[in-house]
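With one protein chain held back, the other chains of the complex are shown just where they sit.
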Amino acid sequence: MDFRSDNISGAAPEIMAALADANHGTASAYGNDEWSRKLDAAFSALFETECRVFPVATGTAANVLSLSAITPGHGVIYCHEESHIAVDECNAPEFFTGGAKLFTLPGVAGKIDVDALKTALGQGWRGVQHHPQPAAVSIGQATESGTVYAPDEIAAIAAICREHGLRLHMDGARFANAVAGINASAADLSWRAGVDVMSFGATKNGAVAAEAVVFFRPELAQDFLYRRKRGGHLFSKMRFISAQLLAMLQDGLWLKLARQANARAKQLADGLRTLPDVTVAYPVQANEVFATMPDAMVARLKAGGAQFHPWSWDGRMHRFVCSFDKTEADVAALLKLAAG
Amino acid sequence: MDFRSDNISGAAPEIMAALADANHGTASAYGNDEWSRKLDAAFSALFETECRVFPVATGTAANVLSLSAITPGHGVIYCHEESHIAVDECNAPEFFTGGAKLFTLPGVAGKIDVDALKTALGQGWRGVQHHPQPAAVSIGQATESGTVYAPDEIAAIAAICREHGLRLHMDGARFANAVAGINASAADLSWRAGVDVMSFGATKNGAVAAEAVVFFRPELAQDFLYRRKRGGHLFSKMRFISAQLLAMLQDGLWLKLARQANARAKQLADGLRTLPDVTVAYPVQANEVFATMPDAMVARLKAGGAQFHPWSWDGRMHRFVCSFDKTEADVAALLKLAAG
Amino acid sequence: MDFRSDNISGAAPEIMAALADANHGTASAYGNDEWSRKLDAAFSALFETECRVFPVATGTAANVLSLSAITPGHGVIYCHEESHIAVDECNAPEFFTGGAKLFTLPGVAGKIDVDALKTALGQGWRGVQHHPQPAAVSIGQATESGTVYAPDEIAAIAAICREHGLRLHMDGARFANAVAGINASAADLSWRAGVDVMSFGATKNGAVAAEAVVFFRPELAQDFLYRRKRGGHLFSKMRFISAQLLAMLQDGLWLKLARQANARAKQLADGLRTLPDVTVAYPVQANEVFATMPDAMVARLKAGGAQFHPWSWDGRMHRFVCSFDKTEADVAALLKLAAG
Partner (left out) sequence: MDFRSDNISGAAPEIMAALADANHGTASAYGNDEWSRKLDAAFSALFETECRVFPVATGTAANVLSLSAITPGHGVIYCHEESHIAVDECNAPEFFTGGAKLFTLPGVAGKIDVDALKTALGQGWRGVQHHPQPAAVSIGQATESGTVYAPDEIAAIAAICREHGLRLHMDGARFANAVAGINASAADLSWRAGVDVMSFGATKNGAVAAEAVVFFRPELAQDFLYRRKRGGHLFSKMRFISAQLLAMLQDGLWLKLARQANARAKQLADGLRTLPDVTVAYPVQANEVFATMPDAMVARLKAGGAQFHPWSWDGRMHRFVCSFDKTEADVAALLKLAAG
């Protein structure tokens, strides 16, 4: 009963099969192999627009390399105060951008408060040499609270970006769960709503280690090859990363896996809501459930072997993450234990 | 009637004389001149403890070079949300530290709220690889609100620093005004209260361009020579910077100038308080006055040629800074104009 | 007949099996899994000394993260002018160290000329603020010319390092080939000869993507967790990288694979030497062969489908790399084609 993260699961059988399939013969190294060369087309088809795609192997790498392509060292990146880039990446965004500032903003359920963003941009920093210069906004999709920005919510932020000359980045470590969780296409949830570049995650969704930086504006990708290499993120046997990404896109595997995970989160949230004194904190739109529970219930769950993380400073709220391979029975067992 | 900043004034006659005096004969370059070699002793005498002193020529340089000596790229610097390093240095702290994060804290009158600092340090980041590591606290003395940390206020922050293994930095761009404004010695307001390294400002106080990084723990200064040079802050004809600093320390000039400036700020605040609908925002402990005034009064002042800056996002509060060379008549003229 | 690099091969069956074995059940993410926790002990056994081991997934990452742990931004890294870090890592060493300088040295057959190193260190940079400060020496093992430093050759460099207060780094992307190619232990070719930290490569030797930073002085590893994360090199499902490394060390697989590769290189060199007008450039001590050949032979090889890279600016010398999975027949076919 391990609900600590989606990272605690292994890889989907299709991914392992793709690795095995890729392990035949020789192939040009460093991305000039037949798998990697298919990525642009595969993602362009998925997103219904021309994309430039760069595989990397960690979500942090995807985030910070793409942010570095749109933010100078004297720039500001506006993001949610609980965003992964602000809290969980050990200053990697600052490092890769050469010292850009992450300006954190409040907002309910993991989404940037649009008024707070406007206020921050209204400070008058643009063009004033003492202040770092507004450069980018970064949003999580799904958010760190397991919620999903609707297309019009993204568009509202994108409109502000255009007005202020900012680029819009999306951290899509759980983009599959977001797309699976809302009635919208990959395009609707990204470039069509105004996103310029995104991190497309596969690892949490059942890959071994595979993420993709997807540029919707090819001109932003001009020197990305060098940024990736300079970050130590150019894989020699890249076919093994690209093969995972292609397998994910093959026959909609990425959505199939995400739907499984999301369904389990919904099952869990529905079950928890029936229990006394339990509050599910946010709309459950992806594969995460945040809940406050009576201390006795927490203790009972822990004693029964359930694993999950506290998610607030006061330890009152807890997070449950459903991986692609959690079963209906897994969740039912957890709920039974919770019910006591 | 220019009260925009203390930077709008020129230099004190004693400083100009010191420059002229230093302009004789040849002298070793890059800090091996007779003026620069006296700095350690002069500052050690002033601070009543052994100091290592490095002249630089801007306050930003002093701040960010010293912060870089105590903060790794994966570190966190805790500071007030209105501090100069957070707001007015265009990401120089991030640049010089290799990407450290400035974690901004609230607090009344420009002083860090101690409970907010404790809460921030209580997040459990220490030792967890996902999070940047707590490394330093930086305080302004005087603060950006023109207030002065009392020795016990510094000591309270220093105690937290020791408990959490952090270094304590002080931005003393207006340290002279702070010392002049409170009944305490330079030592009491710095190392004796727990400060490890500070930026000692002279420029705002009547120098042409002269600041000093003062280390109270010589072991922290081990590679500072290289940091300074690598930042482009090693002056060839350094005698001209060191001579300014020595002149400031000679016969207490630094305090004489600061007392003049502080007296004018007090005169201004006292006068403003007598006017209807005017509120002076913070205790006036140094050479700055923050006040909210009726719109008509602001308009009258501007029309009459008075210069001062708005100091809040809504434009309601304004800042008046008194330089060392403002006269009683200057302030009286401003007050007369304000009174209408 | 693809001899372009050892990166063009896939992974050894044992590695694929290890990935499959690791793909069971849940496991703590980010290195707290049962595979990763075994690494320190496994490598300590291999090296006959206490090691701190950090898996990463590219050779560049291993090199530059380890270099950053021993070199400040104002430091100098002395290395061979053809070394991978100097030529093939797109300024990643400079980036990760915060701007350290790579001081390149000549030397026959890929090995640093000891006298050139002494001369460079004799410039008098130490302690002079204008100059970057000598910090580290980095050597390749095997070198970029396919040669292997003997223990006493390493010791001679290490002695200079000790004398000048430098750390000694070893780029062991082909360390397995080096150990297999010379009558010495892993310990003899590393820490016992004076190496402080090394990059231990597995990818070129038959892994999918797995390298290890191995510290022989644990005190140097103090903040390495943060460096790795800040570089975007902390893998969430790290079990899949660690499992590859463990598989390599299991029953001497790493040496078995390297010996196979080396044997093929020897076969190739021996064969080439019998051909008219062919010169094999360096001692063939690992899995690479460098040869100058008549133009007609080069053309014949290319026409026949053989793949290999030119390795000198004038295009006269070519490089052949034998992967772990090259067969005796593969090399025989190449030789037959070369013979015409």
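As written, the chains take the letters A, B and C, and residue 1 is the first residue of each chain.
One rule holds for everything that comes next: a residue touches a chain if its C-beta (ideal position, glycine included) is under 8 Å from a C-beta of that chain, and two chains touch if they have at least 3 such contacts.
The structure presented is a predicted model; accordingly, all values stated were derived computationally and were not measured.
Under the touch definition stated at the start, the shown chains contacted by the missing one in the entire complex are A, B, C.
When the whole complex is considered, the residue among A:L234, A:L272 or A:L301 that touches the unshown chain is A:L234. Residue B:H233 is the one among B:H233, B:R259 or B:R319 that touches the chain not shown. The residue touching the chain not shown here, chosen from C:G31, C:P132 or C:G271, is C:P132. The chain not shown here touches subunit B at positions 2, 4-5, 7-11, 16, 19-20, 22-30, 56-61, 63-65, 89-92, 95-96, 203-204, 208-209, 226, 229-237, 239-241, 323. Panel shows subunit C; residues 73-75, 87-91, 94-95, 97-102, 119, 122-123, 129-133, 313 of it touch the chain omitted from the view. As for the chain not pictured, it touches subunit A at residues 30, 72-74, 98-99, 129-130, 132-133, 223, 225-230, 234.
Basically, only the chains that are shown with their structure count from here on.
Of all chains present, the one whose mean CA position sits nearest the global mean of protein CA atoms is A. Of all chains, B has its CA centroid at the greatest distance from the CA centroid of subunit A. Rounded to a whole number, the gap between the C-alpha centres of subunit A and subunit B is 41 angstrom. One inter-chain figure worth recording: subunit B and subunit C are separated by 50 Å, centre to centre, where each centre is the mean of the chain's CA atoms.
The residues of subunit A that reach two or more other chains are 89-91, 95, listed in rising order.
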